[in-house]
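With one protein chain removed, the remaining protein chains of the complex are shown where they sit.
Which chain is which? They are A, B and C, in the order written, and residues in each are numbered from 1.
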Amino acid sequence: MTDMLIHLLLVLLMPPLLLGIIGKTKAWFAGRVGAPFLQPYYDIARLLRKGSVFSSTTTWVFRAGPVVTLVSTLFAALLLPFCHHPAPIAFEGDLILFAYLFALGRFFTTTAALDTGSSFEGMGAAREVTFSCLAEPALFFAFITLARLSGSLSLTLMLNHLSISVWQMAGAALLLMVGGLFVVLLAENCRIPFDDPNTHLELTMIHEVMVLDHSGPLFGCILYGAAVKLFVLGVLFVNVIAPFSTGSSLADWGLFVLGMMILAVAIGTVESVMARLRLVRIPQLLVAASILTAFSLVLVLR
Amino acid sequence: MSASTLTPDSVIIAATALIVLAGLAGLIIRPAPLSQKLAAAITLPSAVIGFCAAILMLVHRSDARYVIDWSLPFGPCEIGIDPLSAFFLLPIFLVTFCGTLYALGYWPAARNPATAPGVTFFYGLLPGAMALVVMARNGALLLVSWEIMALSAFFLLITEHTGEEVRKAGSVYLLTTHTGSAALIILFSKLHAATGSFIFPHQGTLAATGQTAALMFILALFGFGAKAGIMPMHFWLPSAHANAPSHASAMMSGVMLKMGIYGILRFLSFCPQKPLWWGGTLLVAGMMSALLGICFAAVQTDIKRLLAYSSIENIGIITTGIGMAMVGEATGNPSLVLLGFSGGLLHLLNHAIFKPLLFFGAGGIIHSTGTRIISRMGGLAKRMGTSALVFFIGSLAIAGLPPLNGFAGEFLLYVGFFREALSPVPVLALGVPALGLVGGMAAITFVKLYGIAFLGAPRSREAAEAHELSGVMIVPMWIMALLCLTGGLIPPLFLLLVQPAVAMLAPAAASGARLPASFSLFPLFGLALITAAAAVWLLTRRAIRRRGAVTAGTWGCGYTAATPRMQYTGAAFSEFWAGVTRSLSRCMTEKPAAGTVAPRTVPFSYNPEETILDRFIQPVLELAGIGCAFIRRLQHGQLHVYMLYIFITLILLTVWVR
Amino acid sequence: MQLSLMLIMPAVGALIAWILPDNRRRPLVLPVFAVIHLLLLGWVLVDTPPPSPHGWFLLDPIGKLVLSSFSILFAACAWYSVNYLRYREERSNRILCSALLLCLSAMCLVSISQNLGVLWVALETTSILMAPLVYFNHNARSLEATWKYFLICSVGIAVALLGIFFLAYSTIVARQDATLLLSSLIDDAPRLNPQWRHTAFIFLLVGFGSKMGLAPMHTWKPDAYGEAPGIVGALLAGGLVNCAFLSLMRVYQIAVATQEAATFQNALIVMGLLSMAFAAVFMARQNDFKRMLAYSSVEHVGILTLALGLGKGALFGALFHMVNNCLTKGVLFLSAGNIHRAFGSKNTATVRGAIRWVPWSGALFLTGFLAITGSPPFAPFVSEFTIVSSAFTTGNYWAGSLFLVFLAVIFIGMALTVLPVVLGAPPELEAGAARPPRDGLVAIMPLLLLMGIMLILGIWLPPPLRELLMAGARLLGGGQ
Partner (left out) sequence: MDSLADQLLVLSLLINFIVLGTSRLGFAVRAVAIQGVVLGLLPALIHPFSWHIVLIVILMICAKGVLIPWLITNAIRKAEIKREVEPFIGYIPTLVLGAICTALAFVFAKRLPMAAEHQGLLFVPASIATLMTGFLVLTTRRKAISQVIGYLLMENGIFIFGLLLAGAMPVMVEAGAVLDLLVAIFVMGIIMNHISREFSSLDTSRLTMLKEE
């Protein structure tokens, strides 16, 4: 029960912190002091208090977009185990629901973008759907590998089955998979090298350009939702690379939070040391990710 | 009528007859508007009754057989309704009901006095023929009803035959269906040769083995597959669906394609043992159709062609399910059989709900804007709000997103593939990423369709002048939309209708294996999701209200003189994807370089080609024509040479005989 | 008694038609005598007359089928002709009417004669009588058509006569007194001298074949069918063909009675398939829809011959298909005639959207096309399906498959000609040109009736007819 509560609290509260950490890391690399860790929380709070501007072309879809995206992402969070603590919801095939909840969110975000009738947002939507479509196979190959390793079709069992011993057994495969998953993680959350969350050159952006017209509380939802998405995929990633479990549950939670923070730092590092890719390269990288994960499956088979 | 004769099966047959008769009345009685209303008045209740009766037969899993002496030299004519038939009767009656209602607004006799009677007639004959197809237990009878079905569809298709494109579509369709029927004729002749009668053999009692059985399977796959639109026999489908009146397209795509699936299932049910390669073939063909179908759909510019290609995709998914079941049967894996059949049939039922919905929507758009080109629409959500809403639901459903019915069917197939992934030789595991890709592409397709057609600012004058549809057109769409929600929130309900058919097709598996228990949890999630979304929606709305909201123009990133024509078009949206899959979806894009510093207007054309039709069928026909023209010289008008022909024939025959 | 009446009445009608001076009223003679003929037909169908004294004349089931199908077709044509000839008042229809009626009686003679000699005489008479009918339009084209038709048919029928002589001589060689009587020929068929017999069969096949229009003796067909008026086309395709086919069936009866008909049957199969192949080739891209109908007729005699060659269950199909072909061809030729008249052309380049100008004829032409290409629910499907399925059950896979392939090709070819003719938008009328009159229901009624018959027979085969077909098949040695 307490685990469940902690789970929910983490899901609801922690995500913006990751953004803060990433920002701090990048600032550190740039030799700046940077915004405080809690800056994202302030931003969201401020946005919730702001008034909104709506384009005259928009319809209810425009308003529903952020909401549904946020909700579906939160639901996806309920399907994931936080290292060795079973997820609140777990059943055979929940991994499919997991993937499709993201798809649902994406559908709403992109339609909301198209609702404004702005060509920039249309551009962003087109890129978003295309890239995520290419990212789909990578994710599923990874899932197949995990499923084969654990012999089950539920995220909880799949991820909690991982352990040091498993790593020793199928290290190579898992390594390949981790690579693939990291690409997916970055792509899905529109981080560098795929997308730049805080440039303002619309033509090169994907996610940011889709939300150009949102403002006020809805924009807050979007920011929060993006954070949650990063958090959720991060959890998946951390679960794979850090399957440590000390006997006590509290220590596990600590480990988990630590892991997430380290991940955020890693992402920040990547963002600071890498440049943004040219748009045309992105599909190739995503296909490469699918191939990596596919190889990991092959390795598991033999 | 005594209680004994009022059995569900007799009711179904009566309903079918009534629907056909209603169509006939619509043809004969004048004035046309009256007859159309009369026909509707007869059809609607009979469709409802038939639907309910079919459901009754399904839940009771009852099986009825009638033998009629029809004096044709094909043995006794047997008509029967078993769970499989009853299951396929559901979409027939459902779409008949909605389509007839929709037609009152979409194709009113008052506005098309010339064509309406014919449309009404064939719109009654088509479902009647299809009902007979699924009820026939005699090869000859099935062929007859099959051809009637095909022909009525043809006549519906050529309703607006003054259009060149329509005529071409009609010819292509007619030729394909006729060739398919030729294969079926051989199939049933072979069956006759094998069993000694045209009566269908009982389940799993077909004594054919080895080559004969293989040949029969191939014939069935070709003959029925051509109708179902399995790749590569799909080339007739897009133009046919695009050029028929929309309620006819809904009937063709929603129901008629499924008749092909029915035929394949029926044939498979005869065979006692099915080699592994049968299942493999079906699986591969299905996957190919799904992937390529949706890949082509994503790049279409014509709303109805897009929907038609997505029909190919969905048929592919259904076929995949059947193939999975076949493979499971061959490898003795009951859970796979169960998941395959259940997933396939469930998706079939779902597709029969959301595809007509979308075609109705498309018809509505065409009705009110007069164009089929997506890039000429836009901003319709503001002008036709209700249709936009139901269309949105349909798009979500067909994209296979939770919590709608499209997800339920694909979920089962996913589970099947994943379970295979745990097996020693997880070849089928490849189905998972494939389905994932299909899902992703479906998202591209329908985001584009809905976003470009309904959202943004009107892209043309017609779109700006669009008007909301009349009630009779909205109501059927609502019915379908609600069914989509029901099927998504309470999949067990639909599963109740699928299970009897599955139990009939694979009794052992149905009793042996079990479906994922999670299905019973779906309602919970669905409701939770919706309520949560609603809650957040209310919160945000309150926040927005409190802080006040102003309306302004779309933020043009500093560019202030933006016009509707600068919006992202459908072509532009899918061009990005088309670029990724250039080699597959061969789109003829002409993009002349702007050239000088001050570019003049440069034309930009973008049209996806019909690969099979343009690159294979047409050239072959051309060649054949040339060859024939060569031989035709024999008829040159020289009488004395004609005499020579006779003389030579005489001599040759005489020499041959001795 | 009844039989002689059936022979005489049309002749009387012909005489009356010849005497009548009034070109307007003369056509009315046709329907009158057609009705009388139908009544007589009903009579002989109800109580079959006994064979004539020396067994020369007898109405056996096959004869009944030919006679009744032809009489129905003739009645339809007669009804139609009244209206048609009103459009053609400039031309005297004296010869036409008399020849038509004489033709009727000659064809009766064909269907009842059991003596090959008489059969030959009657057949020759029909072909002679058809000549003036083909020439009805009196222009260069029809003249050429007539010449080709007449010469080829005469040569063919001459060959057939020689075949008959051979057959008769084979009896002499077999130490029996020569006879041309069918029954006796069948009785001592096994004892007939083989060499003579085989030669005779071939000569008869070629002879009657050229009259039926089997490829490659079909060359006269497109010309004659294309240039003759619709009625004549219908009677050629529905009547003359059936008479010739009847004669071929007589030969077949003898052939199967000899117990060693394998070669002959193979010859039949080959000729049948060859004709279908020719039809398929010539129908592709055919831009003259009346010639197309001619080739379709070639196709169908091919089907009939093939079915005869297949034997067994196919014989039932053959007989039934003979009837179907006769009636459906009637619909096609008559509606084609209407379209031809409405557009003043029979070339697909100019004839478009017939369904707009002559809705009934257009629709019937389309329906007839679907029927003749063997689409359910029309009767030809039943017969063709019987034939092909029996081909597969008797193990003639190649014949069956080729049959289906040709059917498909022909369907494509025919569809690509028929659809543009019927569908689409009619050509623009130049200023002042009046749109041709829509076709009246009265004029179209006979076609509707024929089509109705085809539809009913396609769904329900009346037991008597079925019995008749069975009996006929038995006569041909196909005991079901």
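We adopt the following convention: a contact is a pair of C-beta atoms (placed from the backbone, for glycine too) under 8 Å apart; a residue touches a chain by one contact, two chains touch by 3 or more.
What you see is a predicted model; the values in this text were computed from it and never measured.
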Left-out chain, listing which of the shown chains it touches: B, C
Which residue of C:Q2, C:N23, C:T125 or C:S183 touches the chain not shown here: C:T125
Omitted-chain contact residue, chosen from C:L151, C:A257 or C:V405: C:L151
Which candidate, C:N193, C:T263, C:S345 or C:T394, sits in contact with the chain we can't see? C:N193
Answer key for B:G204, B:G385, B:P492 or B:G637 versus the chain not shown reads B:G637
Across the whole complex, the chain not displayed is touched by chain C residues 115, 117-118, 120-121, 124-125, 128, 131, 135, 140-141, 143-148, 150-151, 154-155, 158-159, 161-162, 165-166, 168-169, 172-173, 175, 177-180, 193, 195-196, 199, 222-223, 226-227, 282, 291
Absent-chain interface residues of chain B come out as 632-633, 635-641, 643-644, 647, 654, 658
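We take it that only the chains that are shown with their structure count from here on.
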Between chain B and chain C, what is the separation of their C-alpha centroids in Å? 43
Where chain C touches two or more other chains simultaneously, the residues are none
Residues of chain A defined as touching chain B within the complex: 48-57, 59, 61, 63-64, 66-68, 70-72, 74-75, 89, 91-97, 99-101, 103-104, 106-107, 110-111, 113-123, 125-127, 129-130, 132-134, 136-137, 139-141, 143-144, 147-148, 151, 153, 202, 212-213, 216-218, 221, 283, 290, 294, 297, 301
Chain A touches which residues of chain B in the complex? 378-379, 381-382, 385, 388, 392, 396, 399-402, 407, 411, 414-415, 418-419, 421-422, 426, 429, 432-433, 436-437, 439-441, 443-444, 446-448, 450-452, 455-457, 516-518, 521, 525, 528-529, 532-533, 536-537, 540-541, 543-544, 547-557, 562, 564, 566-568, 572-574, 576-577, 580
Complex contact set, residues of chain B against chain C: 70-74, 140, 143-145, 147-148, 151, 158, 161-162, 164, 167, 170-171, 174-175, 178-179, 182, 185-186, 188-190, 192-193, 624-625, 628-629, 631-632, 634-635, 637, 639, 642-643, 645-646, 649-650, 653-654, 656-658
